[in-house]
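Comments concern the structure below.
Let's look at subunit A:
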Amino acid sequence: MSPMLEVTGLGHTYQGKDGAHTAISGLSFTVAERELLCVVGPSGCGKSTLLRTISGLIRPTEGSVSLHGTPVDGVPSDLAVVFQDYSRSLFPWLSVQRNVEFPLHDLPKAKRRERADEALAAVGLSAAARKHPWQLSGGMQQRVAIARALAYRPALLLMDEPFASVDAQTRFELEDLLLKVRREQQTTVLLVTHDIDESVYLGDRVLVLSKSPATAVASLEVPLGAEREQIATRASEEFVELRAKVAGLLQSREPVQA
Partner candidate 1 sequence: GLLGGDDEGAAPASGAGGLEKTKIKVGTIPVVDVAPLHYAIERGYFKEEGLEVETVVQPNGQAAVAGIMNGSLDITFSTYAATFTAQSQGVADFKIVADGLSAKANHLMVVATPNSPVKKATDLPGKKIAITAKNTFTDLAPMAVMKVQGIDYNEIDWIPMALPDMLGAMTKGDVDAAVVVEPFVTMAMKEAGAVPVLDAASGPTAELPMSGYIAVGGAGKFASSSPNTIAAFQRAMAKAHSESSDRTKMEPMFVKYARLDENTAKLVTISTYSTRLEANRIQRTANLLHEFGAIQAPLDVAPMIVSSPATG
Partner candidate 2 sequence: MVPPGLVGVVGLFAVWELASRTDLVPSNYLVPPSVVLPTMVGLLGDAEFLRALIATTLATLIAVVIAVCVAVPAGLLLGSVSAVRRAAMTLVEFLRPIPSVALIPLAAMTFGTGPDTKIILAVYAAVWPILFNTIYALDELDPLHVDTARAFGTSRVGVLGRVALPSAAPFVLTGVRLSTAMALAVVISAELFAGGSLGIGQFIMLAGSGGAYMDQVLAATVLAGLIGYAANAGLERLHRRLFFWTAPKEADR
């Protein structure tokens, strides 16, 4: 079986008036169908850029991205993204409900509403459905962005630090929600996170990136099985071990970078 996603020799250089900046360079990895890959790496290393190239929003300056063996050129269908800058990715002129319904315009109205209600309930925002994004707190806005992506039911879900602005308890719930959705809908997930624990708890594999320009430092299998549970899994020996390993890989760099 060809991998769901194949990234080969990927490189991206931003052109600016005051010189170019290479954000990614020679990055290769694959993601199998139904896999959940967590990506960790230092701030500014190129993780968001990576997600943008995979989603076809920007064209990489080097290398290629293939989905199911066909090179990505333009935005592939059946893909959803939760952007890091969640608050700006919501449409202020639409209510929360309509923001979630936005990508579902192919569905009949009733179906759309049902999906949106369901997704909003899952992230705990049923009560805020009729508000507008700017009437919500940061964490609530982030959850709207997550609900929108889930309601879309994509085959490939790209998430850029999706739980950064929610409290610990909600974070746990959303993590488990993601695992459940993945299991039920067989979604392939690529998740960027800064929380090492989270990457190990969620991932089938953890991809560690180097500092800018991003290259793959390591790709660690997470042998924790399919069933995970917040307290038990995090307490397990393998978890603690892996977590230390990821942290170690991340730390192998000079403290100050830019």
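List of remarks:
Note that in this section contacts are C-beta pairs under 8 Å (C-beta built on N, C-alpha and C of every residue); 3 or more make two chains touch, one makes a residue touch a chain; residues count from 1.
These made the cut because all candidates are chains of the complex that A comes from, given by their letters.
Values in this document were obtained by computation on a predicted structure and should not be read as measured data.
Here subunit A is displayed by itself, and among the listed chains 1 or 2 from the same complex, it touches 2.
On the side of subunit A, the complex with candidate 2 involves touching residues 52, 55, 57, 75, 77-81, 83, 85, 88-89, 91-94, 102-103, 105, 132, 134, 148, 152, 158.
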